[in-house]
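One chain of protein is taken out of this complex; the other chains stay put.
Let's look at chain A:
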């Protein structure tokens, strides 16, 4: 199957070429020698040009292959990258003076030549010469300008016809499998949260009043007061002395980060969305560096068991990368979901998190849910912004300020 859709545009002279050639040949029959035979030669010559051009137009894309390899490039704003495409002409027909024209999302800037077509789409052009039986790598450098996903929306090759009487446009039928993910900027936030070990959980720690009876890591001699179910019978049999299991000390120290993307009492995205996303990115980074597990909920709808953008509880570098990817995929041109339903889901999972961070507008309807969380021992922190400074306050002090 051909990869390109072909559109041929010839100018009027080209269409007239065949008529002129026929005209010359027709008149050449009125004489045998002299000027008349020259007319015939010119006619045949024009016919040959017409015919070769026709063949060229018909066959130029027959064996042309665009190697559509999957590319996923991840960058932070301001960083540069390079998109690479491979074009292979398996036939003998060359392309001279062709132009590769690409449209792409405008959160990346391709070279200096890119032009804005509309608010979100830009175009870039590149000169292209390709001989027959030749393969060429086309590299297009770009700079990431703002958070989001950039894809090549269309790719076409404009080839001038062989004798310059028109233009062949080959438009790639399939989607270009290249995706550029621009992560959000990370904005520093003042975080005066203190880690308290209030709840039993599953994260191993050196000091905690809680123990996980399942994760034993060794045995020691039995001491009076050790419960019977702590005795390691296999080890006792081996050593012939009562042995008690030594288990890991655990606590709960994970975060639940809730991002409300809506403006107050409206389903629209807030104007401060980029700022809020940067704050979430900072919290994720901070948690990763401190080894704190976290879960992320954003009131942007999606299909699936959890009907919102959701990063399940986890920690480490891969988890952080996944969180940044989800944040990069928040499309401000899309829909938002009700934060109350998001909060209801958050409440159901929030019991396992001792800390909840709220980012975005706080509406009156959220307060009861947060108060309920506080009552069950969860510490809720609310984001505040003033004079380009962002900080978190505990829910209690937030309410006092609100009063």
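The rule is short, and it goes like this: a contact is a pair of C-beta atoms (placed from the backbone, for glycine too) under 8 Å apart; a residue touches a chain by one contact, two chains touch by 3 or more; residues count from 1.
By definition in this document, contacts and distances are computed from a predicted model.
Candidate names were "MoxR family ATPase", "Putative luciferase-like monooxygenase, FMN-dependent, CE1758 family", "Alkaline shock response membrane anchor protein AmaP" or "Molybdenum ABC transporter ATP-binding protein", and the UniProt protein name of the unshown chain is "MoxR family ATPase".
Only one residue in the set A:14, A:282, A:315 or A:395 touches the chain that does not appear here, and it is A:315. Only one residue in the set A:89, A:107, A:219 or A:244 touches the chain that does not appear here, and it is A:219.
Listed residues A:53, A:103, A:161 or A:288: the one in touch with the omitted chain is A:288. Contact with the undisplayed chain is limited, among A:86, A:173, A:190 or A:238, to A:238. Among A:24, A:183 or A:308, only A:183 touches the chain left out of the display.
Contact between chain A and the unshown chain involves residues 74-76, 183, 214-219, 235, 238-241, 248, 285, 288-289, 314-321, 324.
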